[in-house]
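The other protein chains are all here in position, but one chain of the complex has been omitted.
When the chains are written out, they are named A, B and C in that same order, and each has its own residue count from 1.
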Amino acid sequence: MSIAKRPSFGSDYLEGAHPAILQRLVETNLEQSAGYGTDTYSESARNKIRSACRAPEAAVFFLVGGTQANATVIDAILYSYQGVLAAETGHISIHEAGAIEASGHKVLPLPQTNGKLSAKDICHYLDRYWKDETHEHMVMPGMVYLSQPTEYGTLYSLSELKEISEICHRNQIALYVDGARLAYALACPENDVTLPDLAALCDAFYIGGTKCGALFGEAVVVPRHNFIPHFFTIIKQHGALLAKGRIAGIQFETLFTDNLYEKIGQTAIEAAGRIRNALYDKGYKLAIPSPTNQIFIELDKAQLAALSDKVELGFWENLDENRIIMRIATSWATRKEDVDQLIASL
Amino acid sequence: MSIAKRPSFGSDYLEGAHPAILQRLVETNLEQSAGYGTDTYSESARNKIRSACRAPEAAVFFLVGGTQANATVIDAILYSYQGVLAAETGHISIHEAGAIEASGHKVLPLPQTNGKLSAKDICHYLDRYWKDETHEHMVMPGMVYLSQPTEYGTLYSLSELKEISEICHRNQIALYVDGARLAYALACPENDVTLPDLAALCDAFYIGGTKCGALFGEAVVVPRHNFIPHFFTIIKQHGALLAKGRIAGIQFETLFTDNLYEKIGQTAIEAAGRIRNALYDKGYKLAIPSPTNQIFIELDKAQLAALSDKVELGFWENLDENRIIMRIATSWATRKEDVDQLIASL
Amino acid sequence: MSIAKRPSFGSDYLEGAHPAILQRLVETNLEQSAGYGTDTYSESARNKIRSACRAPEAAVFFLVGGTQANATVIDAILYSYQGVLAAETGHISIHEAGAIEASGHKVLPLPQTNGKLSAKDICHYLDRYWKDETHEHMVMPGMVYLSQPTEYGTLYSLSELKEISEICHRNQIALYVDGARLAYALACPENDVTLPDLAALCDAFYIGGTKCGALFGEAVVVPRHNFIPHFFTIIKQHGALLAKGRIAGIQFETLFTDNLYEKIGQTAIEAAGRIRNALYDKGYKLAIPSPTNQIFIELDKAQLAALSDKVELGFWENLDENRIIMRIATSWATRKEDVDQLIASL
Partner (left out) sequence: MSIAKRPSFGSDYLEGAHPAILQRLVETNLEQSAGYGTDTYSESARNKIRSACRAPEAAVFFLVGGTQANATVIDAILYSYQGVLAAETGHISIHEAGAIEASGHKVLPLPQTNGKLSAKDICHYLDRYWKDETHEHMVMPGMVYLSQPTEYGTLYSLSELKEISEICHRNQIALYVDGARLAYALACPENDVTLPDLAALCDAFYIGGTKCGALFGEAVVVPRHNFIPHFFTIIKQHGALLAKGRIAGIQFETLFTDNLYEKIGQTAIEAAGRIRNALYDKGYKLAIPSPTNQIFIELDKAQLAALSDKVELGFWENLDENRIIMRIATSWATRKEDVDQLIASL
């Protein structure tokens, strides 16, 4: 084991893949299939995703990782003179090493609350842009980027998403949702945004695999027919085309068979729920009101040291000399006994 | 099976992974490990590769695919005003959808023979460039890109590689080798270029996994210490950083344990040898004198139709109305009985 | 004088501007006007150009130089996954330091004859591309780039241009003409392509100012309404927007008043005609059959040394140890007495 024997809650991508996925990779391993996503497993996976999204016209593409998916989709949709509006805490704003700018597009940062953009701030930005006499000298906003759940584990409600979608389409800009942890939103009792809602309201979104039970892989869904012409070539140009496309296809086919994607989410959400209840009971302070699989707690150094003997948490942020925000992430792979151990250590 | 029951020789990435790789993924699946290549499997894989290359200072990075590796390495090494010399048939020249140009660098095409550049042509280009009074208005050559074996299955000899390396370093430009099918060069009796040779002569090269037994993955080797500062961030910026880095690490650790990478090459080369002998015996015309796992044969339409009932070949090029070049590719996964069937069908 | 007292025929941008242009700059100097091309001089210049092109719907933009105009227009028209077909001797292929690639687009080189592309080669490339089974892995051709006159001083005839335009539009790709030296084509007796022809056949072209009598400046003409949306912002993004747009506007207004642009061409063409006749008479060998303001002659070293005492020519290319191609360029500023001196020196 590459980390000490303590169970880790450091992130939601600590293990390999859900065993059902590995099993399918083993079963199909010696079959021969065509490359680049033209195989029957990928086709089947695409159909299952279209069906789950009630989007029969949707184009579905399997990319390897989140930064890659974001950079490729955003570059594919924007014109060269356009930028993308995102929360200043959004993954593309901070943690993608400038991948969006590397393809020539500015990330236009907006203020956020608990990782979320407000319809009002988006509206205000667009209004100011178009009214500014010098707007032709500025980067034209061409897209809104959201993450569901956000980097802080929070959720957009259906009514919030509808309002933002309406603003985007009234302003003729695209709405794109980063669903790196989408399984953990879909399984969350507080959530009222379904896959068909995303397909109805977004111009593109991706269903996260890497953090939701796959070895790797993100399924980009483009609901409207031919909304991104020649996306295959764009993916290739971004170095994002898998030769053995079936490896992603088999994974997503498995995730969308027998509700596995839902179950993966539920396992994580139930574990997070137990932990959250224990934290409330014991009087810990939660830094962010996140209902999904990420929990952010404030600890002082002594508390952290004590906890760290028993379980590994994820460092998030120093608040001051003595207080720290730590992240507890659960996943499809979180074991009941490890949650017990964490709770016992609190 | 996603292709008809005929065995296919259409490419060398038709199957999943070598069973030993899948087995290791299954064995390690529920272990928890740190992300982004900082896990112990990746570290072990890096050490084994350093050892195989006799390059103890080498930096080793695991990327997902060939186009991605090429685009990332080339962009990392070149200055913004530099381009890369490559055979006009090179993978980066034609089949990467402009990935090199997408990061701002021109591919400077050179003439080739059976996919190979000559030292003389490289030298001539560099001399002409530097003597041209207007060279400051031109793209400065900053790198030579070779593939070993080439896209046509041919090989650079050690003396050829040494000569090209010497030219590059005399001209203070980098030498980079694309080893997408490197296992099939290393196992080839005609080959005299070893991994330590590549490490000694190149500024960077990659050891191909996708076409040599892995689910995916290419190991980029940068022999000299700190030759590419901040390459981690550059990889991230190119959308090429795997969150679950261990999935690549475990694969390469397995490939470099018990000589698996060599054996994979040998299986393919032996199969190709048998097929090649049968083709000679039966008087087929080989379009290119390739000693590795790719065989290019000229067929007329009747021959092709007859063969295609029994085995699947890969389309390469139309020669004229009636004659076609087809590719036969073997791999680690090529089965003796399928080779028998192919030979019987000739 | 910054070059020795010998008259120079080294290029067509050795002097400042046509005196009529300087005079207008002086006359209008202290007027106050709005920036970025919104002034009345620029508007008047645009109207005169629309009128000369018989293209009342045309958008006209004034950029500073040729490389800048090419890079900006090509980037504005192409999608991110598209490249531009150009003669392997085209300015964008060689002498723009990779400006096209710097904005992410591959220049797809085609063979040429005396600097010209043939309709047949363009057709052949497009056919092969679309028939290639792997074309989705390749850069999609999105534009044909021509120069009129070419870098070798040669001309496309109207029938050639019509044929290429027809091929482009049948294949739904753009046709763009670089007119850096357009005045010298328009004034050439051999030429049958007018400004209205260019406006009718091209998707964009530019009317060269820098080499045709202006201090600097190129007028980009986009004949069809709104063919390049938001081109103003694209120009700004390329660093190609003049704050004092009127400086370009006044120059082009002057060039398109009282047929000055024609006269500028005629002066150069007449001088070139006299020189060409003298060269024929004296048995010099012309390297390229160019009818415009550039003459390419083969000289041996002794001839060159003798000539260079009297006049300055432009170096073009070494043919072998002893023979050299030199360029003689005339312009709007070429003086009769300098031509006399050149002819006397032959």
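Throughout what follows, contacts are C-beta pairs under 8 Å (C-beta built on N, C-alpha and C of every residue); 3 or more make two chains touch, one makes a residue touch a chain.
None of the values given here were measured: they were computed from a predicted structure.
Here one chain is not drawn; of A:E101, A:D121 or A:D197, the residue touching it is A:E101. Of the options C:I77, C:A102 or C:L161, the residue whose C-beta touches the omitted chain is C:A102. Of the candidate positions C:L242, C:L255, C:A287 or C:I324, contact with the unshown chain belongs to C:L242. Interface residues of chain C with the unshown chain, by the touch rule above, are 1-3, 7-8, 10-11, 13-17, 19, 22, 25-26, 28-35, 39-41, 64-72, 96-99, 102-103, 210-211, 215-216, 233-234, 236-244, 246-247, 333. Taking the complete complex into account, residues 80-81, 83, 94-98, 101-107, 109, 133-134, 136-139, 315 of chain A touch the chain not shown.
Remark: the residues of chain B touching the chain excluded from display are 75-76, 79-81, 103-104, 136-138, 140, 229-230, 232-234, 236-237, 241.
Simple rule for what comes next: only the chains that are shown with their structure count from here on.
Contact counts per chain pair peak at A-B. Set against the C-alpha centre of chain B, every other chain centre is closer than that of C.
In this view the innermost chain, defined by its CA centroid being closest to the centroid of all protein CA atoms, is B.
If you average the CA atoms of chain B and of chain C, the two centres end up 42 Å from each other.
In whole angstrom, the spacing between the mean C-alpha positions of chain A and chain B is 33. Counting partners per residue, chain C has 80-81, 103-104, 136-138 as the residues that reach two or more other chains.
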